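What you see is part of a larger complex, with each chain still in position.
In order of appearance the chains are A, B and C, and numbering begins at 1 in each one.
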Amino acid sequence: MNQFGTLFKLQIFGESHGACVGVVIDGCPAGLPLKVEEFEVDMERRKGGKQKGTTPRQEDDMPIFKSGLFNDITTGAPLTMIFENNNTRSGDYEKQRAVPRPGHSDFTAHHKFGGFEDYRGGGHFSGRLTAALVGAGVVAKKLLKNITVEAHIVSIAGEADVEKGIQKAIDQKDSVGGIVECTVKGLPIGLGEHFFDSVESLISHAVFAIPAIRGIEFGTGFAAANMFGVDHNDAIVDASGKTKTNHAGGVVGGYTNGNDLVFRIAVKPTSSTPKEQITWNWETNEQETFSVKGRHDLCIALRVPVVLEAVTAIVLADLMMREQKIPRIIQ
Amino acid sequence: MNQFGTLFKLQIFGESHGACVGVVIDGCPAGLPLKVEEFEVDMERRKGGKQKGTTPRQEDDMPIFKSGLFNDITTGAPLTMIFENNNTRSGDYEKQRAVPRPGHSDFTAHHKFGGFEDYRGGGHFSGRLTAALVGAGVVAKKLLKNITVEAHIVSIAGEADVEKGIQKAIDQKDSVGGIVECTVKGLPIGLGEHFFDSVESLISHAVFAIPAIRGIEFGTGFAAANMFGVDHNDAIVDASGKTKTNHAGGVVGGYTNGNDLVFRIAVKPTSSTPKEQITWNWETNEQETFSVKGRHDLCIALRVPVVLEAVTAIVLADLMMREQKIPRIIQ
Amino acid sequence: MNQFGTLFKLQIFGESHGACVGVVIDGCPAGLPLKVEEFEVDMERRKGGKQKGTTPRQEDDMPIFKSGLFNDITTGAPLTMIFENNNTRSGDYEKQRAVPRPGHSDFTAHHKFGGFEDYRGGGHFSGRLTAALVGAGVVAKKLLKNITVEAHIVSIAGEADVEKGIQKAIDQKDSVGGIVECTVKGLPIGLGEHFFDSVESLISHAVFAIPAIRGIEFGTGFAAANMFGVDHNDAIVDASGKTKTNHAGGVVGGYTNGNDLVFRIAVKPTSSTPKEQITWNWETNEQETFSVKGRHDLCIALRVPVVLEAVTAIVLADLMMREQKIPRIIQ
């Protein structure tokens, strides 16, 4: 469902071409000052508006607080933020109704919801929903105080240089994917809960809510499968738990170990590509060749870092609260 | 925590060197016939007893039903299975008390639980707990009927041949990791729930509860990050949603699309290795060199396929119930 | 928290004098037609506007749909409804800031949230929040189809006649309480879940979310404590489970038994009364005598029946979905 968290609980809602997308944060501590301006940097990063390879859709994308804030301070009651959709052109999409786009949720959502789904621009399955995640992430980051959560692009289309990767997409008139890495500094030892609520379980759970993610690995990740044990183990070098290497990516036994938490995710190429593709037309009941028109990112990975930071901060804020390291009243 | 699931709910418990490990399944439909013999194959696979590279610890490992079964049929009440620990040698571990083993939960669990954790053989953090997962997996597989869940080893220590990979470990007197792949056939279209409860979110959540897992990828996974969109998208070739390729690994928009569900996980080398390692001694407050004695797998990945099948079946049984495709009374 | 339900899940938010109150319904089946007009009767009943004994605050109180509806039909995505606050006079309340009103949440909320709570008109603790419950109740009732949920006033101020009870309040220049009874007809046998999720557990959980409720009893209720077993037991008179009497109130062993579900709740007198009362002034740190000014109901119980129906329908819709008696797509 659209809910996540144990004490810092999110409820996400909205559609790409409906009135808005939004989020309710239930369980946010009281006493946290919040101003709209504090959302500007992250919301802008999500839009990626000035980057080559992202779409020209321009939105203000600033949260409108509907509840839970009084005199610019959280009250402890559910904090509701809405991001209005002002700049939608549904017409671009409606003609594609009978033609499920490969790589999109068109086909699966249609089956699951019997054709009642809002199909305009991906509806509830749109990347537009990540605005709500980023908004909640800003709140979570503030709660985390001196813990820093930073994600950056490792590669685009296999190139370590973003420019070069995007150029590949432009040259090929196609979309491309990328790898994003997230690093969290300043974590206490022992965040994470037993068994099913390991740090990796919760982060991966939240990460795969982001559209277009195909994989996640912690620390050395898939490369660990090819290593010897003595090389992979991180030697503990002092009483604080500092390790010589960080192949574990900062999490051992499901708990943070006080070293940097490090993980990487794989972002697939944008499903919407200008190239011709084959799909099945439900009306003609025949194969059809088509190409996607309208505004689309060449590389959705460019927008992902801030979203990845957001879901990571959301998970960590919840774990900090479970560990009683964030109080119920911020003062 | 040690609970997982929405309608088919697990509660895991137990320790490596305590009385037992076990699981309560809350929400299991009534009317499912269950005999102890049906657990034999999977429990045996988990032990991997005859394989080179797994430890000689021999246990019967068969479930003792404590509740929820009447005349060998589930009643709909919580189904409790216990796996007794008969063959433990705690002495092997106690001398290591002051010396947290690198790669193990010794250090992090000690911090989180203030030294009250049961440290014998990894306690609640031991791979022994996977017996409970496998037991629950047998039940879940029966509920899935004609849906088949099969995992196999893709590589050990970078070698596609298991024998060769294990030989590397033996030659090096060290432990090694591996890659395991899981394929599910026969799934309906539309399993998975909105946003946070996508198929990938739930499976990865459960997968990272298995000790030693460092990464997961669906379909083409990390390789997708290097592909062009037109190559990655799977062309839909008929009304049933069959696709020409399966780069998506059978899940689009968070929902199954009727094609095979395919994903891979990375298993790190066993943390316990006969090689000398460096760690910090809490008592002497000095660095210490040591090597792990006692029974240990050279390659924990060998035991993982059946555990991976189990958690996958558990997630899918829950989603099938949410989708009303498994009834509350099996008949 | 402000969330409730397993498959039909509510998230409530908002404040009395903020922008709005609202509710997100996560898990509402797709395919349910919904028009604003369908909310009119129940929203109007909640306002109780024309009745003696309720306050003159006039609001439109009609839901604004923010998500989850497309072409007037639910999509299966989270359904968000907002009820705007247009007619608030905060000035009435601000001067009472240092004087916690007896019987209100002023004192307890102030302690719990460190003074950051929105205190205007009760803030998040206001009866205004029941608008969101009633809105969700309209949706739940539609899902229940032929199951009817009806609540009515049994007594006001101890009088079986509403008029007479209210007149007592008017004569005394004080507020009064009342008893409300709810009857549900047409339920299948077997709704309710094991142990903690009995029908009584879930209904009472939801009922005590309504402000001012002090007690609940099912069937014969408290009177059962004075009965003999043979008199209290309901004789089963046919194969359908019909009983000769209904002392059980339609629920046995935590499950509905196919007879009418019947329960009653006690509503305390409105805490805000024109009479003089004693409380503690936080600023002067002295006892203080005061009387509440502003708009207030003489008898909040008059508004309760429709709210009680709402929470009952919400619980039952969830249980019907758990029992697979409401499909995921309404057709």
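Basically, a contact is a pair of C-beta atoms (placed from the backbone, for glycine too) under 8 Å apart; a residue touches a chain by one contact, two chains touch by 3 or more.
Note that the structure is a prediction, hence the values are computed from the model and not measured.
Because every chain is the same sequence, the assembly can be counted simply: 3 are drawn, and the full complex in the file has 4 copies.
Rule of thumb we're sticking to: only the chains that are shown with their structure count from here on.
Measuring from the average of all protein CA coordinates, the nearest chain centre is that of A. Copies chain A and chain C of the same chain sequence form an interface built mainly from equivalent positions, shared numbers / all numbers used being over half. One finds 26 Å separating the Cα centroids of chain A and chain B. The centroid of the Cα atoms in chain B and the matching centroid in chain C are 44 Å apart. With centres set at the average Cα position, the gap from chain A to chain C is 37 Å.
Counting only residues that touch two or more partner chains, chain A has 1-3, 12, 112, 124.
The touching residues of chain B, counted against chain A in their complex, run 1-4, 10, 12, 100, 102-109, 111-112, 124-125, 129, 155, 157-158, 169, 172, 174-179, 189-190, 193-198, 200-202, 204-209, 211, 213-239, 241, 243-244, 248-249, 252-257, 266-273, 275-280, 282, 285, 287, 301.
Chain B makes touch with chain C in their complex at residues 6-7, 26, 76-78, 194, 322-324, 327-328.
Per the touch definition, chain A reaches chain C in the complex via residues 1-3, 9, 11-15, 18-22, 24, 26-27, 30-31, 65-68, 70, 73-78, 80, 82, 112-114, 116-118, 123-124, 328-329, 331.
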